[in-house]
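For reference, the structure I am asking about is given below.
The complex appears here without one of its protein chains, the remainder shown in place.
Presenting chain A:
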């Protein structure tokens, strides 16, 4: 068996794990327990199949991307493998358009220089030419949208988000790392009910995941709870109402935690409204995106409501500096 790693061909003798073969060949690899537990050595198989035993304990979404544990991998054929971070090379893109979705949210559309393979719901690290880098979730779907779309909330004094709102115009070059993240749709269980909860621009990855699922003939119910304090923060209301008329199994629930809810909106925090509607989440798959305290609290509540840990995908939008002021 042969391994291809960092451009080198490495022999993997019968009975040797991938990790031992890499160590034997003096490749620098991180590892610790060598027992399939600690996950320190996780690598990604870009080509070739890895045995199921080497993916035990790895999240379904990461499994789908080829992540495996080389310390317990006895390969059954040749493999092309890489260190996950190394896949994080910078790509080049150009801004196609910028549009105001609400007083504090802009839609940014960019076109990568070469087609990008990604899954709806993942995020890119956008990089300005001076090196300023921030993560933004993809709101587009690869097989439905020609370009990459982001929803960017302007934070007062926020370096990247105010630059994007004030100074970015079509043609602007940008670099990006990624795609990253394991918050995306998995087509394996089209009958499973999906619960999507996001506040503020946490909607961006969720709308991608919802459209991806619906257009992939998902037939379980797809519930999307979008939360904000104010009506203006429910920034894709019309689009989502329209999506609801196109797909009878799609249910959109806008929630307001501040303003009194007009007709068609619900009162309360998105996660509280959702958990009130569905107190038993056994067998559901759940996606939680946006404000980190909401995501973390909701993760716990969903788990207690019966969802399996592997079925809960949490994508907290951690800011660079830890802040206590809420975003919505």
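We take it that a contact is a pair of C-beta atoms (placed from the backbone, for glycine too) under 8 Å apart; a residue touches a chain by one contact, two chains touch by 3 or more; residues count from 1.
Rule of thumb we're sticking to: contacts and distances are computed from a predicted model.
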Listed names "Group 1 truncated hemoglobin", "ABC transporter permease", "Transketolase family protein" or "Cytochrome C", with the criterion being the UniProt name of the chain not displayed: "Group 1 truncated hemoglobin"
Given A:122, A:201 or A:299, the one touching the chain that is not displayed: A:299
Residues in chain A touching the chain absent from view: 296, 299-300, 303-304, 308-309
